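Here it is: the structure, laid out below.
Here is chain A:
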Amino acid sequence: MQLPDAEVLFKSLAKKIQSDVGKDFALVGIYTGGVWLAERLHQELAITQPLGTLDVSFYRDDFDKIGLHSQVKPSEIPFEVEGAHIILVDDVLYTGRTIRAAVNELFDYGRPASISLATLVDRGGRELPIAAQYIGIELELPADKMLVLKREDNGKLSLDLYDKSFAE
Partner candidate 1 sequence: MKIHIKNGRLIDPKQGVDAVQDVFIAKGRIIAIGDAPSEFQASRTIDAQSLVVCPGLVDLSVRLREPGLEYKATLESEMGAAVAGGVTSFACPPDTDPPLDEPGLVEMLKHRAKNLNQAHVYPIGALTQGLRGERLTEMAELNDAGCVVFGQPDGLLPNLRVLMQAMRYASTFGFSVWLRPQEISLTNDGVAHDGEVATRLGLPTVPVCAETVALSNIILLAKETGVRVHLCRVSSAEGLAMIRTAKQQGLPLTCDVTVNHMHLSDMDIGFFDSNCHLMPPLRSYSDRDALRHGLLDGTIDAICSDHAPVDEDAKLLPFGQSEIGATGVELLLPLTLKWGMEMRLPLLKVLAKITSDPAQILGIDAGCLSVGSAADICIFDPDYYWKVTPSAILSQGKNTPFLGMELPGGIKYTLVNGHIVYER
Partner candidate 2 sequence: MINRNPQLDENGVLQHLLTTEGLPASILLHILDTAESFVGVTERDVKKIPLLRGKSIFNLFFEPSTRTRTTFEIAAKRLSADVINLNIAVSAQTKGEALLDTVNNLSAMNADMFIVRHAQSGAAHLIAKHVRPDIHVINAGDGSHAHPTQALLDMFTIRRYKEDFHNLRVAIIGDILHSRVARSQIHALTTLGVPEVRVIAPKTLLPKMVERLGVHVYHDMAKGLKDIDVLMMLRLQNERMKGANLPSPEEYFKYYGLTPEKLLLARRDAIVMHPGPMNRGVEIDSAVADGKQSVILPQVTFGIAVRMAVMSILAGNQV
């Protein structure tokens, strides 16, 4: 199937955020795709608060099934979470479990005033009561497909679709 252009989606996502909240908030990207997006948003929207990054490996609910990811990245929240307005950024929103883990982790840094969620693609299939406030596009995808964000050496973002069985 023809996938939308990630760069176009990014622009529209950035615009939605800007028109809604301006730039008075903190951005936190979720590894790996969410961090790429958050870096671009941070620049594009000229956010003053330093960028936060989260690796939710330590908060996942499937640790007993799959163990620890081979490359865990350090989470870094270089601003005061207590009382902050935070936009959490991830590339693809699906079951909602990653976001649950990310929210839990954020609360271990402090009590934010608010958290909203921005995602490039919302592909439905939620297993938890979680919704994104800023969405690039909504896509219906079969359950056996895996949608991932890629970044080329020049920084250009694109979407790619895999068979789940192939990815495993």
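As a convention for this text, a residue touches a chain if its C-beta (ideal position, glycine included) is under 8 Å from a C-beta of that chain, and two chains touch if they have at least 3 such contacts; residues count from 1.
The candidates came about this way: all candidates are chains of the complex that A comes from, given by their letters.
The model shown is predicted, which means the values in this text are computed figures rather than measured ones.
S.K.: Check 1 or 2 against chain A and report the one that touches it in the complex.
M.R.: By the stated definition of touch, the match is candidate 2.
S.K.: For chain A, which residues are in contact with candidate 2 within the complex?
M.R.: These residues of chain A touch candidate 2: 55, 57-59, 63-68, 70-76, 104-105, 107-110.
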